[in-house]
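One structure is given below, represented as structure tokens, and several questions about it will come after.
Removed: one protein chain of the complex. Kept in place: all other protein chains.
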Amino acid sequence: MISFPLLSAIVFWPLAGGLFVLAFWRYPQVGHRIALGAASVELLLVVSLLLLDLHPQGADGWLMIEDLPWIAQYGVRYSLGLDGISLILLCLTALLGVIAILASWEQISQRPGVFYFMLLFTQSAVMGVFLATDLFLFYLFWEMQLIPMLFLVGIWGHEKRIYAALKFFLFNIAGGLLMLAALIGLYLLHGRQTGDYSFALSQLMQTRPAPVLEMWLYGAFLLAFAIKIPIFPLHGWLPDAHTEAPTAGSIILAGLLLKTGAYALLRIAIPLFPGAAHRLMPLLLILGLVGIVYASLVALGQKDMKRLVAYSSIGHMGLIVLGLAVWDSLTLSGAVLQMVNHGITTAALFIMVGMLDERFHTRTLADFGGLWKSMPIFSAFFLLFAMASLGMPGLNNFVSEFLILVGVFRAHPVIGSLAFTTIVLTLIYVLKLVQDTLFGPEKQQHCRDLSFREWIILLTLALAVIANGLYPQPILTLVHGPVQHLIDQAGIITLPEAGSMMAK
Amino acid sequence: MQTEWLALLPLIILAAGGSVIFGIGAFWHQVPTALLFGLAVFTCLASGGTALLFPNVASNLSGLLAMDAYSSFYTVLFTIITLITLLLSYQYARQRAFAGDEFLGIILFASAGMVLIAASCHWLFFFLGLEMVSISLYVLIAIRRGDGPGIEAALKYFVMGAVASAFVVFGIAMLYGATGTLVIMKSLDLAGHPDNRFLLLFGLSLILVGLCFKISLVPFHLWTPDVYQGAPAPITAFLATGTKVALLSMFVRLALYGGDGAGALFAPALWTMASLTMVVGNITALAQTRVKRLLAYSSIAQMGYMMMALLAFKHTGVAAVIFYSVVYAFMDLGAFGTVGLLSPKESDRDVIADYQGLGYAQPGKAALLTLCLFSLAGLPATAGFIGKFMLFRAALEANLVGLALIGILTAIISLYFYLNIVVVLYMRPAEKKPTSAITGNEASLACFLIALIIFWLGLFPSSILSLIEKIVA
Amino acid sequence: MIVSYGEILLLAICLFFMGMICVVTRRNLLMILIGVEIMLNAAGIAFVGAALRWHSLDGQAFVLFLMAVAASEVAVGLALIVYAHRHSGTLNGDGYNLMKG
Partner (left out) sequence: MKTTLIILLLAPLLGALYQIIAGSRFPRRLAEVVSCAVILVSFVMATVAFFLPGRPETILLYNWINVDTFSAGMDIHFDALAAIMTLMVTFVSSLITIYSVSYMDQDLDYSRYFAYLNLFVFFMLIIVLADNLLFLFLGWEGVGFCSYALIGFHYQELANARAGRKAFLLTRIGDVGLGIAISLFFVTCHSLSISTINAQAATLSAGTAMTLGFLLFWSATGKSAQLPLLVWLPDAMAGPTPVSALIHAATMVTAGVYLLIRLFPVVSRTPEVLLTIAIVGTVTAFYAACAAMVQKDLKRVLAYSTISQVGYMFLAIGVGDIIGSMFHLLTHAFFKSLLFLAAGAVIHALHDERDISRMGEAVRRHLPVVFLVFLAGSLALGGEPPTAGFFSKGRILLATLQHGGMVYKAVWVGATCTAFLTTLYTFRLFFMVFTGKPAVPHQGFIREVPPLMVWVLWPLALFALFAGFCNLPYLQAGGGWLSRFLATTPGAVPDLQAAPSLEWVVENGDSLLAIVGLILAYFLYGPKNILGWRTADASAGRATALLLSGFGLDRLYATLLVRPYEGISRFLWHTVDESVLDRGLLRSVKMLPLLAGGLQGWTTGLLSTSLKMLVLGFTAFLVFLAF
């Protein structure tokens, strides 16, 4: 064990940094610098985790844990646990934290101190979600991430920002509160069964509710997570929130907040209620598939670039849902990887749309055309990320998508095949996005290409995109152990041998 | 004798402090307000201090008052509420020229009445406490001279309060007639008086109606919005927190003493009222355009949540209610208090639209208001979250699933109107230059205390929880 | 002649309800106040009757306190009514509806 509470430091450092920024709110010209410093330190902290020689400990295979009593009366503990999955998501969070600050460097002129505070606050909460192993603590972080996001969208957003912010908040909190009820129910049930009132995930996992009750409880958890992911048809909040949010808000929203939903489904909902989860898997499978198709179709019609990217998010998350619904080592590894990859790719696309918005003050596709002429570097990056987003092999999304698709195919050949066809649907809207902006006669005014700061942002993300696409093995190795552990825990591998099915 | 003295000391200090302030005011015409204010603050501190120093000294004074850990806890709570009210209202009252001896003295008397309610184990003392609080508040509400809404609020509160008191007192008479004792615990002994069962229940229902009226459960809530709106904001804070917490302490006592026997018969009625209160309170609040009225409906709804947990008194409901009433007190003190602090001199800042841009013009106070609203909404990391969690936990533990679900659904609805204020504070551009708000160290101290307590209870509730477990046991 | 507790109780309840009806039906603030007084007095009667029934002094003592409290309540109440009357010129309880909704 390491005596320094590194995990807590990782969780709370951004918040501390944010408060520090807030303390300097009278000096707007330093806010972003302090924030960048804080986020960079956070990144270093997370990277230091990667450098440490960590080995799984104990039966649950945590790489690192912190556990302290908190509210003894209710068996609530302050316990954080790190495994490969959380580690990789922490990396994503820390990276996007830095990127988000860089991306808002010039965009946010109004009350920057508060802005960066909110940004860092969200980062803290997301870190907490990825690390908490006590469900009470988890819930705390889970809801907490909504609050700064509310302000980020509501204060620094675009025209319909207040509507979007409220919608985002109410959708998510509604799910959250129902989950809280289910959580309390599970907690009480566990207490009654064992006499030990505890919110520890590992403890609650031992509970075996009656099937009907389990269904209800799982339903509530699923609802909360499905809203966050979001799974069709609960996605209503997402396009508005994304469209109205400032760039950094979109980055955090798409890059991190959606991931918390998928992560929670993976880490919490399904392992807690394997029976109910197993029975509802077909539903998830169908919803995931429908979500991809639906989002791809709706994305095609969009006139606002940001909205288009937002719908593409729904589609990509649908793939993760598919992966979770099949629940084997291929799809789960793929799903985790997809979380990371989608985080990077979509964040990059949002950043680029944000850059266009900064330059031309419009996001309407019809206003653009022939950008390549005046902004070749920008356009090259744009093309790269668009290709990543449509699953071009060699770029990051392909690996994760393919793992998921192969896994789905192995379990359900028909659904897998249908899911494969959606790569065409994705292509259609991504190419529309690329074509309407980069190609054709030049419509907008001539404009400067990337600044050095923008270049750095995009280069970082592009390197991540390529690295993950060509050499995803480190992440896959990291994730493999925890994924196996999850599968063993939930124990619902009942896949028929697809090969024999095909043979008939 | 010695111990009984000590036990009564907090109460005596409060009453004496009030009397001294009255006395000074009567004989010293040009008395500096600061002196009286200091005296009042000192009285509160002394009373609370003695309650802290000598808790648990005498459990029962001649069967009339129980100065045990339970009442000591409440005494400390009431003195803190009073103290914060004083801090919040000092500058406010000075600006509006009612910071005289009567204002400060009456507040102290009201707080003595609250202590009395919490400590009473005899109906007479309960009645006296109730009347002390009520009569003091009739005056306090109308203390701002020439203030139309204030007068109207006082009048309404007075008429309704008097009728409710009559209900309570007649109920006590019925109980007494049925059981022959005024000791609360014995008078609730349904099994011991099978012949007078009807009379006892009749009396008890009269009392409950009176009490439900005081804590404004639906359908007895109609006075609440008017009174909260009309009263000066710091007084509303005091009114909304002090009386309700005091009466909730009485409810807890009743539940503990008579919950199993007579209480079980009232459970369906209380269930209905609790659900109605949550639904009506939260939904009506949606339509409000005035902050104080909105907060009034929110406070109605909060009472519904507490009533829900109270129904689970056999489980952890009692602890939950006590904890939540503490939390509730500070949330509403903070909310109404900041409304007062943000108000211009002419009238309270009431219309929600007037809060536009205040988040930046008055960052500290707006932040506190936001914090209190978040806490009222039950968002995490605030005391309100832990409180709501405990309430729902208790309800679910007692298998009140329907009630808990209603509670959760209405809580979702409630988020909208709480957020709406936050939206106005921060997200809508300020159209006009906001007027200056009340400043002063007292107010800042109060704000700081409230924020501290809300965070403290939200993040580290353990200590309070163990204390509550101790006093309930 | 000895009056049984039941009869006193009946009287008290009748009085109480009469007071209640007065409170509910009348609009004039003074009449409402009088109704409240009647209710309180009904309680007093019930207390005295019960004290006699149980041969205990508690009830009697309560009545003493009740009278004092009722007096102070009326004092404050009347003052308020006068104050309100001076401010808005009406004694009609329903005339005070600046605030609603």
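By written order: A, B and C. Residues from 1 in each chain.
Throughout what follows, contacts are C-beta pairs under 8 Å (C-beta built on N, C-alpha and C of every residue); 3 or more make two chains touch, one makes a residue touch a chain.
All of these numbers come straight from a predicted model, not from anything done at the bench.
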| field | Displayed partners of the chain not shown (whole complex) | value | A, B, C
| Selected from B:V20, B:L45 or B:L222 as touching the chain missing from the view | B:L222
| field | Among A:L213, A:I286, A:L427 or A:C447, residue touching the chain not depicted | value | A:L427
| field | Listed residues A:V30, A:I286 or A:L300, member touching the removed chain | value | A:L300
| message | List every residue of chain C that touches the chain not included in the displayed model. | response | 20, 23-24, 27, 32, 93-94, 96-101
| request: Touching the hidden chain in the full complex, which residues of chain A are there? Just list them. | output: 233, 236, 239, 294, 297-298, 300-302, 329-330, 333-334, 370, 372-373, 376, 380, 383, 387, 392-394, 398-399, 402-403, 405-406, 409-410, 413, 416-417, 420-421, 423-424, 427-428, 431, 435, 438-442, 470-473, 476-477, 480, 498-499, 502-504
| task | For the chain that got dropped from the picture, name the residues of chain B it touches. | result | 155-156, 159-160, 163-164, 167, 201-202, 205-206, 208-209, 212-213, 219-220, 222-223, 225-226, 265-266, 268-269, 272, 280, 283-287, 413
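The working rule: only the chains that are shown with their structure count from here on.
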| task | Return the chain label for which the distance between chain Cα mean and whole-protein Cα mean is smallest. | result | B
| task | Return the distance between the CA-based centres of chain A and chain C, expressed in whole Å. | result | 66
| query | Which integer distance in Å separates the CA centroid of chain A from that of chain B? | reply | 43
| Distance between chain centroids, defined by C-alpha means - chain B, chain C (Å) | 26
| request: Identify all positions of chain A at which a residue touches two or more other chains, and write them in rising order. | output: none
| For the complex, which residues does chain B have touching chain A? | 360, 374, 379-381, 385-386, 389-390, 392-393, 396-397, 404-405, 408, 411-412, 415-416, 419, 422-423, 426-428, 460-462, 465-466, 469
| note | Interface with chain B, chain A side, in the complex: residues 70-74, 111, 139-144, 147, 150-151, 154-155, 161-162, 165-166, 169-170, 173-174, 177-178, 180-181, 184-185, 187-188
| query | In the complex formed with chain C, which residues of chain B make contact? | reply | 123-124, 127-128, 131, 134-135, 138-139, 142, 146, 148-149, 151-156, 158-159, 162-163, 165-167, 169-170, 172-174, 176-177, 180-182, 199, 225-226, 229-230, 287-288, 293
